[in-house]
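Below is one structure, written out as structure tokens, with a few remarks after it.
Excluded from the complex is one protein chain; the other protein chains are retained at their positions.
We call the chains A and B, going by the order they appear; numbering starts again at 1 in every chain.
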Amino acid sequence: MSEAAPGAASLEPPRGRSVLGDLADLFPRSGFLVTVPATLLVFFGLVLPVGYLLLLSFNPARAGVTDLTSDITFANYLRLVGDAYYWRILGRTLWIAAVVTVLSTTLGFLLAVSLWQSNPRWKGLLTVIVLAPLLVSIVARTFGWIIILGSKGIINKLLLSLGLPALQVMYTDVAVIIGLVHVLLPYAVLTILASLDRLDATLPEAAKTLGANGAVVLRDIIFPLALPGIVASGTIVFSLAMSSYVTPAMMGAANSSVITTVIYQQFVVNFNWHFGAVLVAILLAASLLTILFTLSALARFGRRFGEAL
Amino acid sequence: MKADASEIVVKTIVLLLYAFLLAPLVMVVATSFGSDAVESFPPRDFSLIWYAKALAEPSFMQGLKTSLWIAAAATLIATPLGAAAAFGIHRGRFPGRNVLQALLLAPLLVPGLVTGIALLVAFTALDVGTAPERLLFGHALVILPYSIRTTLASLVRLDPALEEAAGLFGASRLQTLVYVTLPSIAQGIFAGALFGFILSFDEAALSLFLIDVDTVTLPIAIMSHIEYSIDPSVTALSSMMIMATLLLMILIERLFGLRRLLGA
Partner (left out) sequence: MASIQLHNINKRFNGASTAAVSSVSMSIERGEFLTLLGPSGCGKSTTLRITAGLTKPDSGRVLLDGRDVTPLNPAERRIGMVFQSLALFPHMSAAENVAFGLKMRGVDAAERKQRVARALDLVHLSQLADRYPRQLSGGQQQRVAIARALIIEPSVLILDEPFAALDRKLRETMQKELHRITRELKITTLFVTHDQEEALMLSDWIAVMNEGRVEQWGRAGEIFEQPKTRFVADFMGVPNFLTARVIGAEADGARLTVDGISFDAPAAGGLAVGETVEVALRPDRIELDPAPSGDGATIIDVIYHGLASSYTVALPSGRTLTIRDTNSGSGLSRFKSGETVMPRIHAKAVCYLSA
């Protein structure tokens, strides 16, 4: 370190450049500019097309016509309301989604707690196992279930070899439920885990030193505190289950449809886009309602639990 | 502390759940190595014959090529767009910032099916875009929120003192960005890009509405094939997809942490 007086010529501060001030100055107004390309993509790719689609549902249904006209009609909606077939479809969709939600959140809760408390050495590996299904193509996963549950699948081969009758699981609602639980369980685990991570990890131990057994810890300590996460995961799973297409299409019965497979039919097979748009509107409305309902429920919980949220 | 009865029950259930989660993946990979014309487990012998058949099947190879280039292109589009948007959301001070953030993350809330249909309708009404272009657009749209989320997460974790220090030691705003900010969040952006690639590759519901006879993605090729016949070449192909995904996942876990990517 030289003994030169401070500010010696070779170490003059850089001149003539704008230097960082308060952090917010880095992107004050230009902050908006850099978001423009992404905003355009979402606006023209999602907002406008979905808007167009919803408007289409109010046009008279005519095969092959896709342009918006100014005839506003509720005929398509009335057709939906009047046809019991579609009510049954909707009912079945909601019923399957509800069962999947209950199963996924309950099992997801147990898995999440187990992960939360697991030995750090194993935690990474176990996390990968839980999240793996999310990143493997849904087609490959569903195909795997076909191998297991099919009439010539693993389970039936096992049953037959034991002299038991074969089970017809594939192409039933049960198969769809199994498939959906498999797909959505990781989402449930992730959401609940996020909630658990905000908790003091030593709470279960503390409870045990006071005499609680495992079940009490789970029911009276962890469950109430993880409730916001559980409720959130329920919403996410329900919403995703309702709008899932690939699993019901590949594993469900052809005559036992859910709303998504019916939507597919309307657009790709029947070319009745106007009516299909009505079904899409219903699906979106249902998803939105679920989210709004949960947000208000969570707001109430938030007041009770404060920190845990 | 010693486990009590209720804990043992829970542990057993959890173990079964892990098995449940892995079952279909394991089954696909396991049965792909047999030489039988029908899947059997355990496979009677070890053979790669169906892998060879899968790789020779033209519809599969076409689908693979399409899926790969669409995933690559969509990632190349969505990543810079998303990263830039994340900077704008995190650093910007303009009215409506929160609304904009919600809007940009909206594709996450809309089911792939609905997005696909909406795009189909819009593209048809405007009569624009070939199937590859439409697929690319749709995939980029779907990946965008993930790119925004990961870059945003990295920006939030960045110590603001780093940029203050850079400025204090003489760096201009541009130099700070290039020498300090971007290198610090590079890992996060890359992990997000990798994740987007995987997501695009796996995508099925949205793609169904944007394909045509000549342009098909791999998952859709598999779906169609299953509808007409279940021969083990599908198994081999699915098995390859699973193994490739697992490898990429381990890479992401090392680079960034899977949970951080998917969770917050």
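Keep this in mind: a residue touches a chain if its C-beta (ideal position, glycine included) is under 8 Å from a C-beta of that chain, and two chains touch if they have at least 3 such contacts.
Being a predicted model, the structure only gives us computed values, none of them experimental.
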item: Hidden-chain contact residue, picked from the options B:Val14, B:Ile117 or B:Ala171; value: B:Ala171
item: Residues in chain B touching the chain absent from view; value: 159, 161-162, 164-171, 175, 179-180, 183-184, 186
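The rule we apply is simple: only the chains that are shown with their structure count from here on.
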item: Interchain centroid distance [CA atoms averaged], chain A/chain B, Å; value: 14
item: Residue ranges of chain B touching chain A (in the complex, touch as defined); value: 1, 3-7, 10-11, 13-14, 17-18, 20-25, 27-28, 31, 38-41, 81-82, 84-85, 87-89, 91-94, 97, 100, 103-104, 106-107, 109-115, 117-122, 124-125, 137-138, 140-141, 144, 148, 160, 163-164, 166-168, 170-173, 176, 195, 198-199, 201-202, 204-205, 208-209, 218-220, 222-223, 226, 230, 234-235, 238-239, 241-242, 245-246, 248-250, 253, 258-259, 262-264
item: Interface residues, chain A side, partner chain B - complex; value: 13-14, 17-21, 23-24, 26-35, 37-39, 41-43, 45-50, 52-53, 56, 66-68, 107, 110-111, 113-114, 124, 126-148, 150, 152, 154, 157, 182, 185-186, 190, 193-194, 205, 208, 213-215, 218, 240, 243-246, 249-250, 260, 263-264, 267-268, 273, 276-277, 280, 283-284, 287, 291
